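This structure is in structure tokens; I'll ask about it shortly.
Here the complex is missing a single protein chain, while all its other protein chains stay put.
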Amino acid sequence: MTKSAIIIGGGTAGMETASRLAHLGIEVNLIEKQSQLGGHLNSWDRLFPNRRDSKEVHEYLEHGMNDAIFLHLNAEIDILRHESERFIVKLKDGKELNSDALVIATGYEVFDAGKKEEYGYGIYDHVITSVEMEEIFRKYKQKNLFEGMASKRVGIIHCVGSRDEKAGNIYCSKLCCVTGVKQAIEIKELMPDAEVFCFYMDLRMFDRYFEEMYFEAQAKWGVQFIRGRLSEASENQDHTLLIKVEDTLTGLPLKMKVGLLILLVGFVPNPETRRLAAMLGLKEGDDRFLCPADEHTLTNSTTIPGVFIAGTVKGPAGIASTIADARATALQVADYLKVQK
Amino acid sequence: MKSFGYTISKDRQINFDANDFEITRLIDAVEPSIMLCMGCGSCTGTCSAGHFTEFNIRRIHTLIQRGEFDHLKQEIMKCMLCGKCQLVCPRGVNLRNLILSIHTALETFGI
Partner (left out) sequence: MEKGKYRLINRNTGQSLRVVEHIGCHYSKMFPSKGIGGAEYPYVLTGMIEEWGGEVIDYPERRHCCGFGFRQYLVQANRGFSISCSKKKFDSMEPYKPDMILTNCPGCPMFLDRWQYAISEMEGKTYGENGFGIPVLTYEELAGLILGYDPWDLGFQVHQVPVEPLLEKIGIPYDPEKKFKGINGQDLGRPESPSFLKFYPEKA
């Protein structure tokens, strides 16, 4: 009898796990709550470190999906059950699916910047998130970004919702720093006479070519980096934003006005993941992301046999490592299914 | 004007929008490698002058980028141009030339 797997979540991880499993001859049901696949990959215009179009990655992932995958779009899950080595998934539209293995790839959400009241998101006009900035890049490639703004200065704020006890997330979201540097360069490319300032606590340029991006931002584009976390943002009469930071490298408080304030929002666990995890009895870490069976050696399985995880349900991760992780999950699922009767 | 026995304190907050950057622009033009600085402090850690005076080259040039030039003239005189800072800079900033360009800028603007 053909072995089967149900994958919950049709983002980067879900799509790659699905195509690898289908390739291995396993029957796959892929459940996605939105009307299209891709998840957060669809939010980004160009990806670091080489600033290539995210659509190319989306095409690659779509390309791997074949007819052996049963796709359920606009599908939300009502109940999940685990009954003697079978998994039963009941969708809200009444459909019931069952399989021998389950993969949770429900991804993440971005931090709601409105929770940081002192930054003015949702209160003042020219405060946006990094996700909204990507939308702007995608839609307005030739447009004058600063039309109607009283200042051609952009402030990029690192660590919004991450490394912040008041926001409830003390972990680092890892990828926001490089996103900030990438967006700084992209703004300078679009508007060379804009002044761009990045306000950071630490610059986490941990992966290949990230440090080189930081170097390029300074050497080639004149982006200025001020080490100091944003304390508060207020609005001037001309709708520019007045921001206050400590310039820690000189030890003095500093205020400046910017025309546009971009908040680099971090990763938070998807509430849907937590709901499904509770139904199955999966363990969460203190940071509310899911725990794998072993931190080093079994990062794609969980403590429940037959339940596997892929992608950002485990914590912040980039596109490249999510794709690699999804392939590893597919292999773990296949190995598990081989020994099942 | 009356005095009540106390004075209004000087605001030490850097008001970026109120500062005049013409000195900064001249220095940046003469020594553009200064834009590579990442604030690591290797230069200041090894600086000969820094042991016995308050001379802090990292802080000084960061303040220049913020448009703050208080005490710049007397501070920059403390540098002996030994070149130890330049030897250790991980980003390749030409620090000796930077110090000389600061002297030039101060002279150009009659400070």
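Read from first to last, the chains carry the letters A and B; within each, the first residue is number 1.
Basically, a contact is a pair of C-beta atoms (placed from the backbone, for glycine too) under 8 Å apart; a residue touches a chain by one contact, two chains touch by 3 or more.
The model shown is predicted, which means the values in this text are computed figures rather than measured ones.
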**OP:** Would you list the chains present here that the left-out chain is in contact with?
**Re:** A, B
Subject >> Hidden partner chain, touching residue among A:2, A:35, A:84 or A:237 >> reply: A:237
**OP:** Extract the touching residues of chain A with respect to the undisplayed chain.
**Re:** 117-118, 123, 232, 234-237, 242, 255
**OP:** Go through chain B and note every residue touching the omitted chain.
**Re:** 1-9, 11
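Methods note: only the chains that are shown with their structure count from here on.
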**OP:** Please work out the Cα centroid separation of chain A and chain B, and write it as a whole number of Å.
**Re:** 40
Original post:
Inside the complex, what are the residues of chain B that reach chain A?
Top reply: 12-17, 35-39, 58-59, 62-63, 65-66, 68, 91
Original post:
Can you list the residues on chain A that touch chain B in the complex?
Top reply: 203, 214-215, 218-219, 222, 224-225, 227, 244, 247, 249-257
